[in-house]
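Let me give you the structure first, and then I'll get to my questions.
Shown here: the complex without one of its protein chains, the others still in place.
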Amino acid sequence: MTTVNSDYQSETNSTPIEHRFNPYSDSGGTILGIAGEDFAVLAGDTRHTVGYSINSRYEPKVFDVGDNILISANGFSADGESLISRFKNQLKWYHFNHNKKLSLKSSARFIQQLLYGKRFFPYYVHTIIAGLDEEGKGAVYSFDPVGSYEREQCRAGGAAASLIMPFLDNQVNFKNQYEPDSHGTIRKQVKYLSLEEVIELVRDAFSSATERHIHVGDGLEILIVTKDGVRTEYFDLKKD
Amino acid sequence: MEHDPFRWGRPSDQAYGEYNNSIAHAGQQQSFPKMNTQQPIVTGTSVIAIKFKDGIVIAADNLGSYGSLARFTDVERLFPVGDHAVVGISGDISDLQYVSRLLEDLEIENNYDYDGHSLRAPHIHEYLQKVFYHRRSKMDPLWNSTIVGGLDDSGKPFLKYVDLLGVQYSAPTLATGFGAYLALPILRKVVFEEKDVEKIDEETARNAIKECMKVLFYRDARSLDKYSLITITKKNGVVFEKGLKSEEQSWRFAKDIKGYGTQKV
């Protein structure tokens, strides 16, 4: 390939530029899970976007999959939905074969298997599951796209994760909070938040994220799991 | 000719040069890797749709573009399936024809059973989504964006989108391609969210869609003022109108647009 003489002549590439089908897209949205003493919540906004377009103002992405387990896989929505439907399918077989509930711990390990199974063509999602552990305490597990996972007290995922997570560190795990009279020497003791406090925290996190992030907004759906089962609360977010 | 017993009968290297072995293996040898669709060729532009209190309206024009050439002007891009569903397809026209055959097969297979279980819009959508997602996962996509419309299992209006990546979403107003920029804002003025659907009648919905088709013809260079429109209600089932024209066009503004063509001033 020859080009006209120019300062940039040496920079032209003689091999063709690869132009491939891109099997991924970013569906936007953000999710957030917090564990309490005897409950856990998993929340997500309901906006679905691609690029600068809002495709839908109500497309839920947090699911109650049964057995008191909540799952959300945020990122490329087609992958997220595929992951969750495979999980639900296998959960049915688990019930047929073992005739008992699937524990949250086992769900987490199984999701790792599903994600790592596609290690070389990954599900492009940040996955969070929430529920109760074997002792009835609230639990949240979070995953990277290829299956690394960890149990945590709280985790934000998706588009506005970097906006919400530092806020959570401060408000849930009391990071950088000290006893007033200790002049920054004694850390504030961590304690479980009540369900009411957690819901307020989630709502604040999402309305703030909506202000600053274009892929977040329209509606907030919070799924709450307690020993009595799962319930859903919906709040409007700004639609601009 | 070679007389060496091991190379007997072959053309002599001295006369013809060394034998090129790849000639003998020409059939098996692939100079090119297997290729899948990397870009659409003949394309259809936007499909637009809206819900109203008793059903849905969906429309798509009849143009098949070959790049910027208006190549085919009588392409049907709306496909009714069963009694209460329609699939509107934009994007590659050869993939569109493949999908339409899948839908036809689907309906035929379902009718074989003859057990009173009809295929409705949600079932067709789920199936299409699986087909699209499966193909994208094989890195061999069907290059289309589609809208499935009709009535759901409880007889309520149903509208849902699915595209070449398997991405799906539902909303009271939907549009593919350019329609997402040009038509959606107009349609959302009529129906902003799900609870507005109840307030809209068929007439209003149809007028909104027709207005959008006109706007699309004004501003989308790969569009046509001839289009098809389907209305689905519980009462009347699928009502198919073909060959509609965008009426009351006004191109008076065109004379004021300057800076191209043969204009002198």
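By letter and in written order, the chains are A and B; residue numbering begins at 1 in each of them.
The working rule: a contact is a pair of C-beta atoms (placed from the backbone, for glycine too) under 8 Å apart; a residue touches a chain by one contact, two chains touch by 3 or more.
Keep in mind that, in the parts below, contacts and distances are computed from a predicted model.
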Query - Protein that the absent chain corresponds to, by UniProt name, given "Proteasome alpha-type subunits domain-containing protein", "BA75_04084T0", "Thioredoxin-like protein" or "NADH dehydrogenase [ubiquinone] iron-sulfur protein 1, mitochondrial" - result: "Proteasome alpha-type subunits domain-containing protein"
Report task. Decide which residue listed in A:Asn89, A:Gln113 or A:Ser148 touches the omitted chain of the complex. Result -> A:Asn89
Query raised in the report: Touching the left-out chain: which of B:Glu2, B:Asp83, B:Glu126 or B:Asp225?
Result: B:Glu126
Query raised in the report: Considering the whole complex, which of B:His3, B:His25 or B:His117 touches the chain not shown?
Result: B:His117
Query - Interface residues of chain A (partner: the chain not displayed) - result: 85, 89, 92-93, 96
Query raised in the report: What residues on chain B make contact with the chain left out of this view?
Result: 113, 115-117, 119, 122-123, 125-127, 130, 153
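Throughout what follows, only the chains that are shown with their structure count from here on.
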Query raised in the report: In whole angstrom, how far does the Cα centroid of chain A sit from the Cα centroid of chain B?
Result: 32
**Report entry** Contact set on chain B toward chain A in their complex
**Finding:** 36-38, 133, 136-137, 139, 141, 161, 165-171, 180-181, 193-194
Query - Parts of chain A lying in touch with chain B, wherever the complex brings them together - result: 19-21, 23-25, 27, 48, 50, 53, 55-59, 76-78, 81-82, 121
